[in-house]
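As you look at this complex, bear in mind that one protein chain is not there, while each of the others sits in place.
Coming up: chain A.
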Amino acid sequence: MPLFGRSQKSPQELVKQLRDAVSALSKGDKGDKKVEKASEDVSKCLASIKALMNQSAEQDSQSEFLAQLGHEMYSANLLLILIQNLAKIDFEGRKDVVHIFNNLLRQQIGTRTPTVEHICQHQEILIELMKGYENKEIALRCGMMLRECCRYEALSKIMLYAENFFDFFNYVEVSTFDIASDAFSTFKDLLTKHKMLSAEFLENNYDKVFDAYLTLLNSENYVTRRQALKLLGELLLDRHNFTVMTKYISNPDNLKLMMNMLREKSRNIQFEAFHVFKVFVANPNKPRPIMEILLRNKEKLVDFLTKFHTDRSEDEQFNDEKAYLIKQIKELKPPEDS
């Protein structure tokens, strides 16, 4: 290749060089001359690895290059080291780390995904990545790598069952909007990408998850509240989460919360609340406390729903559902044995 004609370094050399530079970078303090040099070296190494990666992709020899590179990276445990030092690497260098990490992750040899296997054996990588949301500088970069990891069920499982999964309930609410948004999309991926996995997780950790979820629904942050409510609706309406849904709609506190959210000031929140509320009403086997609340508010609910978002005339599904709910509530009768 004319572009990189000078000297073609082997993956071994590059990885060794990168490892040495990162270790020099991690030792020094900011402002130190040596650290500046190390930082430059790290970025240079990353850039040449990335360039070789792209070059091999163009020459259809990517799998070979990735296999060699991966092998070297795993044995030096460089993925972990890179992520631990991500904040010390410069802006473009961080981007290159993401690029290299995600490409390695997607690497397949036959049916094997060696990087996924490597991370399964070194779960600290995922823990470090999740903690990345606590550092403004690297949060979005870690997010990009985490979402790539979310595509693999084995990695999703480790993250869901990790102790610091529950830190996501704080991350999605941080004041910096882009970080909160990014954390929310990772959070959502974890709870929706692998249906069976997340259904099982939600069932086994129902109390802990939904207690924490309540803080999101009551958040002072409008976007958190709105997104959490929307995701709740999606989770409950997914048939994989039938058990979780049944449990959720049996709790009268949840019904009260949704009825209160129906009359929130924000129209968007009212609308999302409607999609959770409808599940309570549509339940053919309403537990007694739920039935009682609905009966007590029968007239008000019918009146309220009749006037609810009447301007959405073109949304057919919504209007059908609304009509169905009104009919259901009108026909509610106290249980025989009361």
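The rule we apply is simple: a contact is a pair of C-beta atoms (placed from the backbone, for glycine too) under 8 Å apart; a residue touches a chain by one contact, two chains touch by 3 or more; residues count from 1.
Note that in this section contacts and distances are computed from a predicted model.
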item: Absent chain [UniProt protein name; select from "Prefoldin subunit 6", "Protein kinase domain-containing protein", "DNA sliding clamp PCNA" or "Geranylgeranyl transferase type-2 subunit alpha"]; value: "Protein kinase domain-containing protein"
item: Residue of A:259, A:276, A:291 or A:326 in touch with the missing chain, whole complex considered; value: A:259
item: Per the touch definition above, residue among A:112, A:208 or A:300 touching the missing chain; value: A:300
item: Contact footprint on chain A, counting only the chain that is left out; value: 2-3, 47, 51, 91-92, 95, 102-103, 106, 140, 148, 151, 175-178, 180-182, 221-224, 226-227, 256, 259-260, 263-268, 270, 293, 296-297, 300, 303-304, 307
